[in-house]
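The structure that follows is given in the form of structure tokens.
FYI, not all chains are in this one, though none of them got moved.
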Amino acid sequence: MILVVLALVIWLAMWALNTRLSTGPNADTRAIRLIVPAIFGLTILVVWELLVRGLDVPLVILPAPTHVISTFFSEIPTLWLDFQQTFIKGALSGYVIGCGAAFLMAILVDRYDFLKRGLLPVGNFVAALPIVGTAPILVMWFGFDWQSKAAVVVVMVFFPMLVNTVAGLQETTAMQRDLMRTYGAGYWPSLTKLRLPAAMPFIFNGLKISTTLALIGAIVAEFFGSPTMGMGFRISTSVGQLALDMVWAEIVVAALAGSAFYGVVAMAEKTVTFWHPSQRK
Amino acid sequence: DGHANSVKLQLQWVTQAQFAGYYVAKDKGFYEEEGLDVTVLAGGPDIAPPQVLAGGGADVMLNWMPSALAAREKGLPVVNIAQPFKTSGLMLTCWKDTGIKSPQDFKGKTIGVWFFGNEYPFLSWMSQEGIPTDGGPDGVTVLKQGFNVDPLLQRQADCISTMTYNEFGQVLDAGVSEDELVTFKYEDQGVATLEDGIYALEDNLKDPAFKDKMVRFVRASMKGWKYAEENPDEAAEIVLENDESGAQTEAHQKRMMGEIAKLTAGSNGALDEADFNRTVATLLAGGSDPVISKEPVGAWTSEITDEALK
Amino acid sequence: MAPNATSPVIAAKSLDLTFQTADAPVHALKDVSLDISQGDFVSFIGPSGCGKTTFLRCIAGLETPTGGTLTVNGMTADEARRARAYGYVFQAAGLYPWRTIAGNIKLPLEIMGYSKADQNDRVARVLELVELSDFGAKFPWQLSGGMQQRASIARALAFDADILLMDEPFGALDEIVRDHLNEQLLALWARTNKTIAFVTHSIPEAVYLSTKIVVMSPRPGRITDVIESPLPKERPLDIRDSPEFIEIAHRVREGLRAGHADD
Amino acid sequence: MRNAGPILTVVAAIFALWYLAVPFMNVKETLTGLERAGAVVTPDNPIERRDASSFGLVLKNSFAIPATYAQDRPRLPAPHQVASDLWDTTVEKKITSKRSLVYHGWITLSATLLGFAIGTGAGILLAVGIVHSRAMDMSVMPWAIASQTIPILAIAPMIIVVLNSIGVQGLVPKAIISAYLSFFPVVVGMVKGLRAPDAMQLDLLKTYNASQSQGFWKLRLPASMPYLFASLKIGVAAALVGAIVAELPAGGARGLGGRMLTGSYYGQMVQIWSALVLAAVLAASLVLLIGLAQRLTLKRMGLT
């Protein structure tokens, strides 16, 4: 009980601290921008730890963070193996193929209005197919290894990427397009010199959304059949063994990998679309 | 209080004739005769019954012993209080034309295995055969098989795990004849582990009222099982009525009931210590990463069945 | 293909243009006839919506008239556009934000296939012309509005078109910067003898710059007055305080007010 | 409906491709079946056939093509197989029957709607908090993003068990998982929307010395409406996926998720496909409905 009360107290104290920091004089410095969310995350971990201990939550329901962290470090070789299988082979290859195909398709769709009016609504419908149903089908078609995971990822990222890229290619203003016409510029010059650069912020929006989708897709697909490694494989079998610490260690890997992937794409966005108002300053 | 007579039972799979005894006992009023109000909770591939038990979502669960013993080692003290299944229905089913005749022929082949705690008997078996399970020409390539038989039908795997009462039938239903197949029952290989036992939490069993409730529960359940064995078609009908997914077919459930009856036939509900010891031996022998590392203590009790079968 | 001095560079005869919109059709140009000769500086002035932009866009081949004839350099407007007969300056600078100032000016040169060396030469030359030599490597948002507008003029000057179409190029600028750019534009025009068609809202600007002021009125858009300016080609800024100037400005304002009467 | 032509063409093209693909996808199992029934197929060895290309097999055994469209366990069911199953399970069955897809659709839909309501409510509240409290903005937002990298299928069972243990069962746990997926798009959209008013619009209120709550009701909330609807559309589709995911560990195999699961479990591909199609139809209808509400609301607000 003491631990529970302590958890509450810590929560309130940290919240007060964060409120002070974020409204204080240095609120806009880089350090504070990093520290505030860090404190928040740390608070959650501490409160979680105290509650698990205080309320005697069984390990098989929810392990304490310290437990998860120690498992994380002792199981690094396994986690690394799973990470390679799921992230590098499954998610990344699916991401590249899916986003690449969507990009090319977007250029076609943008060029032919007929496709835009016909394909996008149908695509919208197809995108609504839940992964839980498509994953078993794709595992059946593409086998147990990473290829089927990549296929699931392709299906998941294709449409968000397509929609964003198409929207981006139409993002130019009438004036920008007219300028091209005054130069008598044909399709390709206006694509490469105007519409693609102008579409970049949207394309990156699609790429960013797709990062988390790719990882989740690859993991979930492994629930429906896999070789004997991979993050989704480990999660589902560890649940069966009630090794919840391992489950959470994999979730930590997923969260870290997902956030890092997102961060890398966001950084690339910053360099490529440095000119966009949202990136300046 | 109201809880004194209410029991929640967590199954380890969706509603099917594998659990006919419990549905029959409920439907025929055997539980009611014992003054019990029983709720049967269906399971599925994402449900770990021990977790449900630990969370208090159920009072008793059905489980395969490897998974239950693993839970015990993880600090969740579950105890087997009855064992309605005498024999194991687990087997590997292989295409004959792959040339597999004996376990030694598995080398270089691809085999589908159920994980989720069910991989240990297989690993134990392979280590007894001296076959590595990490692929290569001299080992087997293991797949985590989903819960259907397509990997075999589509030849993504040379062998897959099946239950005599369910998946094996599905293979046959798909038009495959038995002489195209080679099967290896775990029972015959000496690596069978106990399936579908009834488990409760150790702490709860210290409470006499709970114990009494379990006694009545087991007694009524066994009555249900024996009734199901004798009236397999009626039992299958009862199961169908209780199926919420609407996906089961009558033919399938009737055949399953017939096969299930063979597995429960030898049991009056009491656990045979020899079976328990064989299960433990199999699991302790299992490969480099054994599911249990030491002889379990107190993992089963005869107190309930002794009382129930008096 | 330079047209000889006597035949007009731009010749519109009974031009008509109706936009088909969702509700009612909009009659944007009605019976517009106008000749513009080599070396003319023609300003178009008129209330909002009178069709100034539409007329300029017709000349540029960006809009297709629904009636009448229009020739530019003796060709149809669309042929002239493909032949890159003119440079067009929009109301806003419209620089591409992902290109530097130099990159923006290079854009038409790349598209028209100038050689690399020639591109750099021309960029340097026009940057100097608009007094932005130090800013070639900057991005548009790093420049003030007036500087951006000068860059967009440079962009239209970088290639060899001897018609310049300008749609309210100085609309967004403050009066002083505007005066300054007006002076520079006049100097450039005097030097190059280009033909300039210029849309503006400002009466003093129109009077100060033009050899010919076209007053338009809306609904439907038509020409109500064409005023030939008696001002000399050499025009210091304070010519605007001279009686002739005020006289012309007055006439323009009267013409405008007449067109506005129905508001 | 000027889009009808292109849509129909695309749909027709998809069906054509689909029909074209069926023989290639199903040829191996079909040949095995025919061989068992006594037909002569080339090559006559199933292992050779496994390693052969589907293309060659179809060419060499063209007589088997009709049979590929009528498989019981097809790798790719033909469209008419799915359509007739859909017809059987929606129109021909009483909607209270457990074999009716309408019954299962309703189970999923009810969890979806409840989850969507919870998720939208929570999302809006969180967004209001984020917009009004800098501390919340700085500390919560990065973690809200991180929360979306957690595979929901992995923690869905835990959520169900934990809720179970505090006595919450039935519809609510499913709705909560569905809410978990739908709240994020709403938060992101609403934060953007509530921040949409520009400096001038905010300053205007300051010149009137308006209070914070007046600012919220008279400016921020109305300004956020277009953003709200855009995110509701994403949110409702996510809620449906959440409800389906939650049905896997919820037990009982009820609902469209349950249908997909048991379909996969018993190798009934057609059943999976029907459930999939119905799920997509549901999602599309929900999105359409929100689009309708959007048009009505924005029209009344004069925003269209």
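Which chain is which? They are A, B, C and D, in the order written, and residues in each are numbered from 1.
Heads up, the rule we're going with is that a contact is a pair of C-beta atoms (placed from the backbone, for glycine too) under 8 Å apart; a residue touches a chain by one contact, two chains touch by 3 or more.
These numbers were taken from a predicted model, which means no experiment stands behind them.
J.: Report, per chain label, the number of copies making up the whole complex in this file.
T.: Tallying all copies in the file yields the formula A x1, B x1, C x2, D x1.
Here is the rule we use: only the chains that are shown with their structure count from here on.
J.: Return the chain pair with more inter-chain C-beta contacts, choosing between B-D and A-D.
T.: Most contacts of the two pairs: A-D.
J.: Would you kindly say which chain has the C-alpha centre located farthest from the C-alpha centre of subunit B?
T.: Of all chains, C has its centre farthest from that of subunit B.
J.: How many angstrom lie between the CA centroids of subunit C and subunit D, rounded to a whole number?
T.: Here subunit C and subunit D have centroids separated by 54 Å.
J.: Can you give the whole-Å distance between the Cα centres of subunit B and subunit C?
T.: Taking the mean C-alpha position of each chain, the two centres sit 85 Å apart.
J.: When you check subunit B against every other chain, which residues touch at least two of them?
T.: 46, 48, 51, 54-55, 146, 150, 154 - these are the residues of subunit B that touch more than one other chain.
J.: For subunit C, what residues touch not just one other chain but two or more?
T.: Not one residue in subunit C touches at least two other chains.
J.: On the basis of the stated criterion, which chains touch which? Give every pair.
T.: A-B, A-C, A-D, B-D
J.: Touching subunit D in the complex: which residues of subunit A?
T.: Within the complex, subunit A contacts subunit D at residues 15, 18-19, 21-23, 27, 32-33, 36-37, 39-41, 44, 61-62, 114-119, 121-122, 124-134, 136-137, 140-141, 212, 215-216, 219-220, 223-224, 232, 235-236, 239, 244, 247, 250-251, 254-255, 257-259, 262.
J.: For the complex, give me every residue of subunit A touching subunit B.
T.: Result: residues 58-61, 136, 139-140, 143-144, 222-228, 233, 236-237, 239-243 of subunit A touch subunit B.
J.: Considering the complex alone, what residue numbers of subunit D touch subunit B?
T.: My answer: residues 28-29, 32-33, 36, 45-47, 50, 72-73, 75, 97-100, 103-104, 153, 156-158, 161-162, 164-165, 169, 248-254, 258-259, 261-268, 271.
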